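A protein chain is absent from this complex, but the other protein chains hold their places.
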Amino acid sequence: MLNYDGDHGTRWRFSSHGSNAVADEPESDRRSAAPGLNPSRNPMEQDVESPAFIKPKPKLPKQARENLPKQLREMDRERKVQRYVRKDGKCNVHHGNVRETYRYLTDLFTTLVDLKWGLNLFIFVLVYTVTWLFFGFMWWLIAYLRGDLDHISDNQWTPCVNNLNGFVSAFLFSIETETTIGYGYRVITDKCPEGILLLLIQSVLGSIVNAFMVGCMFVKISQPKKRAETLVFSTNAVISMRDGRLCLMFRVGDLRNSHIVEASIRAKLIKSKQTKEGEFIPLNQTDMNVGYNTGDDRLFLVSPLIICHEINQSSPFWDVSQAHLSREDLEIVVILEGMVEATGMTCQARSSYISREIKWGHRFTPVLTLEDGFYEVDYNSFHDIYETNTPACSARELADMTNRARLPLTWSLASKLSQQGLQESEQEGQETKTCTDSEGKGQQTERNGDVANVESESKV
Amino acid sequence: MLNYDGDHGTRWRFSSHGSNAVADEPESDRRSAAPGLNPSRNPMEQDVESPAFIKPKPKLPKQARENLPKQLREMDRERKVQRYVRKDGKCNVHHGNVRETYRYLTDLFTTLVDLKWGLNLFIFVLVYTVTWLFFGFMWWLIAYLRGDLDHISDNQWTPCVNNLNGFVSAFLFSIETETTIGYGYRVITDKCPEGILLLLIQSVLGSIVNAFMVGCMFVKISQPKKRAETLVFSTNAVISMRDGRLCLMFRVGDLRNSHIVEASIRAKLIKSKQTKEGEFIPLNQTDMNVGYNTGDDRLFLVSPLIICHEINQSSPFWDVSQAHLSREDLEIVVILEGMVEATGMTCQARSSYISREIKWGHRFTPVLTLEDGFYEVDYNSFHDIYETNTPACSARELADMTNRARLPLTWSLASKLSQQGLQESEQEGQETKTCTDSEGKGQQTERNGDVANVESESKV
Amino acid sequence: MLNYDGDHGTRWRFSSHGSNAVADEPESDRRSAAPGLNPSRNPMEQDVESPAFIKPKPKLPKQARENLPKQLREMDRERKVQRYVRKDGKCNVHHGNVRETYRYLTDLFTTLVDLKWGLNLFIFVLVYTVTWLFFGFMWWLIAYLRGDLDHISDNQWTPCVNNLNGFVSAFLFSIETETTIGYGYRVITDKCPEGILLLLIQSVLGSIVNAFMVGCMFVKISQPKKRAETLVFSTNAVISMRDGRLCLMFRVGDLRNSHIVEASIRAKLIKSKQTKEGEFIPLNQTDMNVGYNTGDDRLFLVSPLIICHEINQSSPFWDVSQAHLSREDLEIVVILEGMVEATGMTCQARSSYISREIKWGHRFTPVLTLEDGFYEVDYNSFHDIYETNTPACSARELADMTNRARLPLTWSLASKLSQQGLQESEQEGQETKTCTDSEGKGQQTERNGDVANVESESKV
Partner (left out) sequence: MLNYDGDHGTRWRFSSHGSNAVADEPESDRRSAAPGLNPSRNPMEQDVESPAFIKPKPKLPKQARENLPKQLREMDRERKVQRYVRKDGKCNVHHGNVRETYRYLTDLFTTLVDLKWGLNLFIFVLVYTVTWLFFGFMWWLIAYLRGDLDHISDNQWTPCVNNLNGFVSAFLFSIETETTIGYGYRVITDKCPEGILLLLIQSVLGSIVNAFMVGCMFVKISQPKKRAETLVFSTNAVISMRDGRLCLMFRVGDLRNSHIVEASIRAKLIKSKQTKEGEFIPLNQTDMNVGYNTGDDRLFLVSPLIICHEINQSSPFWDVSQAHLSREDLEIVVILEGMVEATGMTCQARSSYISREIKWGHRFTPVLTLEDGFYEVDYNSFHDIYETNTPACSARELADMTNRARLPLTWSLASKLSQQGLQESEQEGQETKTCTDSEGKGQQTERNGDVANVESESKV
């Protein structure tokens, strides 16, 4: 097992090699576990002396952790952080070694629409010109084979196409026919069955080419991708308290008056993680709950909204304190999806927040003001945040402190507490105090997270 | 923290200044908290003497509450309530200080479709005319440079375009070519390579312009926005009892026979709130459950439906009594979304209810009658409501009363009650009585509805 | 309250008046309550002697029940059942007294698309003809005002349009111009500024008219409504046991090979109900769970699927026994929604099952057979069902019986049972027996299915 991890886990390649400064973060890795997972059991596990098979575990993962992720982090911090998604929503991902290129050709239409405008226009012109040239050549060929070109000035001769006297006029006739301009100077006669057949073919084919090219152009023009540009995200995300709960918040706004129908927001935490088994998952994605269970993620986006992710037990930020956050390599990708009411097409606006763009202890300045008869959104302060009094410790520590202060009021007898709750409380007596005082050391106390929960469960 | 709130919280600007009538509403503010939050624990929290940082908290929010929201409420009540969303679904929000106007130009298509019809048509004509004029000028230029204009009556001279004898006919030729009318009186000859190139360019470009303008026009014509006009909402929402539960209800109807596919309804409570930490959130949006968890929010909208929001513990109306409601500044935005079966486009119909449009103690008059062989919807009484016997107290009080009347039957010992339940019961002793008196028997009838439910919860 | 109900509740109009046969169905009404509601508490409620306010309740609702719904039921049974939705998905609902007809005109596009083909074509032709006639008249007017018509044979005279010599040729010229045929015999000259302006207007307007009419036609042609015709529902729904649980099942199939993307199924129970407060809700809709919570309602519809609604406590069929069902007036509307992969448009297929189309104790005959190299669907037996051994009692009774047989093994003391469970057991003593007798062994086989489940719930 050791060999395997050494072999495959290191496929994460780096362009620069860093030193070993930040290696001891077993807890930060655990945070990114599946949301359903109850993190409170992690600290316990290590204390438990389950008979035989505990020993090998702490050794291997730690080793793996020391090797790989820290290098990535080093590089990021020293030079610049490598984003997965840029602020404007573009993704820094290149596709390499795609061998099945035939797949792009199979899906010619999307490939065309995806091209840049210049190339797109060039292909547009090219396709038309080539078609016209081809059919021009066919008309010329018919005229040549029939001998029309030898009887240009012969009034008795009925050519296939009147006034067609060379390749140039054949080309012009081809254009006039396919675009359906049909000036009529050059005109097909009824003595030319092969010409009639060609006319038929060109009409039908021209119609198809037209459908394809114009359709392609229309789709490119009406792409909802552009609509996303008028959806804005705040430059920073903030973390502060709301009604006694630590919340991670960011702001979204719609610069247009037309609505986004079925608008919904979601946030993904992008963070490399390593499982306990030693599997390294580069840029693992975890869904962050911004109202998925209550329906609050379906937005009514008329004025800018502050999207709030409550940092509770199932949140990947449950254990993250202010100090912790600043050292972390994480990225939050926020995705706003919805249908443009005007065009009925679904668009997706994206942005991302890396650690240093998540401001601990800040709030968003309100942007909505009540004018005479309407509400006014002041986009000048859309990105503005201001500092506010926020505990620097993690949500888990916060819950623990609240819990401890609270408990004696409800149950006078400690005997009503579950064994677990008691033990944990005792272990953390002094630790908690430092957190309250200094705000800084914060991450020491993550151990207690589940007390309130366990308690309520016991009651239930 | 105090300073900040004073500074930033007051960004809520007012056009009129009111007096200090309604300031003591701590409970109504709390109601709008996150839905998952159990509001019953809030009063307790304030009793807790958690060591260090609790003290400044209760002071500030109260102060902030007194300053800001009441002024808004005053103004509203005295003059007229400022709606966020109008009854017809339009939103009273202006976007100010949008500096990134380039974004609108990037998304030219949506910008065009969003324009009013008049302006849209004007631009439509303008674009075509300008294109034609430009190409007309080009044709004229070619003719001028070749010297065609000097040889108009020279039969030996082969001009680029026959019968082109000035700018006007060049313009006409341009139109005839781009629209593909091609009368043929003015016709391009084969002795003019630059003309052929221009013909080619104009054909392709004209095709693109056409795709853009016609596409834009088509999209504007087929906008699902219009479909929403045939979706109607009742003028008022009502609150009354249904099977022992207090429900907030409104009615939606579809005037068309064609269906709304994947129709879904949702309701957002729009209400400024202030968190315990003193953050003022103007027009905070909270999702109201109208069947999100059970799938009942997916409608089958053939005949008018009464949408029912059950006022339970997770509802923001849990603490709202009739008297309370009349004093509140809230707005419920209801949103019906779905795909128009005829055109396959998603439309969104909106309406809103402010406090005075929520009629406590009313029901909707049925509109469905059974005729010979079909059901008939009588839209005359679509908006009709009638009064019914409904307790004036809040859903929470109702549940408490039911609870108290019921409990002795199940548990003979009150000691099994949690402290919280007891305290609340005491606080509401006399309030409950007046509630009972004023409402009389009607409320008694429904009082038992939740008994088993509450009971089972207590047991669990 | 009595008056109100008598007044407003009876808006349900009937075309025939029945007698008082079926009035005592308090349980069937309760079944349709909100799904979250635990119906098992209803019987208890009535036994409870809560001090003061019980008395008025049972009187009124019963009275109301006797008056209204029974008449409806009578009529249905005697003549023919009035469906809400027909088997082919059309809805038997007429919209009466719609005063806001202007709304239809606002949404002209959908109105046009919704029209029948004949009328649609007629309007199509009409619009074109009127436009052509109008512009023909304009061209004639210009010619008339300029005096062109007086100089028809005057070769020196340059008319606005060559060879335009009357209204008929003006009309032809109008057609040729707007359709962009442009034969060229009649051709505009460059001496006619008003004509050029008219040409410009007609070109632009013709293009818009074209976009509208052709777009409208295209949308009508490509309507996903038609796709729904190749989605079929079984003629009958069945109720039988699956793994010890009573299930209501129906079958859906897709006759096409092209897929339905994002296909999802849902079922609505349509049944008039009366709340405990006496509110009569005609054709109340309740969502029936066919996998909404587990994601099983998202179908992968390649071969016909049997959709299964488990009749558990939150199901509206929890209390319905075979005898009960046959007496009931209910209708299940099943709705299959999804996007047609070929065209990308969302379609909705509907069907409905009334009581007599729900076959108790039947199963669907399998239709999938394994041929050499592929699976074959035999649509001949798509609608086939066959009888199977199924208990005739309701799911609730079934669960109770299973419960009683099982309990002594787990708890030796009956005192651990909740009051509710006991009382119910007693009430149903003899009923259960008949149920057991009539059904015999088949039911015994399944009786144990829920044991562990019920047990664990009891423990919780």
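The letters A, B and C name the chains in turn, as written, and every chain counts its residues from 1.
Here is the rule we use: a residue touches a chain if its C-beta (ideal position, glycine included) is under 8 Å from a C-beta of that chain, and two chains touch if they have at least 3 such contacts.
Everything quoted here is computed from the prediction, not taken from an experiment.
Colleague: Which residue from C:103, C:227, C:271 or C:324 sits in contact with the chain not drawn here?
Modeller: C:227
Colleague: Looking beyond the chains shown, say which of A:114, A:371 or A:387 touches the absent one.
Modeller: Residue touching the chain left out of view: A:114.
Colleague: Please pick, from A:224, A:253, A:304 or A:391, the residue that touches the omitted chain in the full complex.
Modeller: Touching the chain that is not displayed is residue A:224.
Colleague: Just to verify: which one of C:199, C:311 or C:339 makes contact with the chain not shown?
Modeller: Going through C:199, C:311 or C:339 one by one, C:339 is the residue touching the chain not shown.
Colleague: Using the touch definition up top, pick the residue from A:142, A:330 or A:347 that touches the left-out chain.
Modeller: Only one of A:142, A:330 or A:347 touches the chain omitted from view, namely A:347.
Colleague: When the complex is taken as a whole, what residues of subunit B touch the one chain not shown?
Modeller: 180-184
Colleague: Tell me which stretches of subunit A touch the chain missing from the display.
Modeller: 1, 4, 7-9, 11-15, 33-38, 40-41, 44-45, 48-54, 56-57, 60, 72, 75, 82, 84-85, 91-100, 103-104, 106-110, 113-114, 162, 176-177, 180-184, 186-188, 190, 193, 196, 199-200, 203-204, 207-208, 210-212, 215-216, 219-220, 222-225, 266, 268, 275-277, 279-283, 285-287, 289, 292, 333, 335, 337, 344-348, 419, 454, 457-458, 460
Colleague: In the complete complex, which positions of subunit C touch the hidden chain?
Modeller: 121, 124-125, 128-129, 132, 165-166, 168-169, 171-172, 175-176, 179-185, 210, 213-215, 217-218, 221-223, 226-227, 229-230, 232, 240-245, 255-259, 261-262, 291, 294-296, 298-300, 302-303, 305-306, 308, 310, 339-344, 363, 365-381, 386-389, 405-406, 409, 441-449, 451-453, 456, 460
Assume only the chains that are shown with their structure count from here on.
Colleague: Interface check for copies subunit B and subunit C. Shared numbers divided by all numbers used: above half gives same, below half gives different; which is it?
Modeller: different
Colleague: Taking each chain's centre as the mean of its C-alpha atoms, which one lies nearest the mean of all protein C-alpha atoms here?
Modeller: Going by the distance between chain centres and the overall C-alpha centre, it is B.
Colleague: How big is the gap, in whole Å, between where the Cα atoms of subunit B centre and where those of subunit C centre?
Modeller: Comparing mean C-alpha positions, subunit C is 25 Å from subunit B.
Colleague: For subunit C, jot down the residues that touch at least 2 other chains.
Modeller: 180-184
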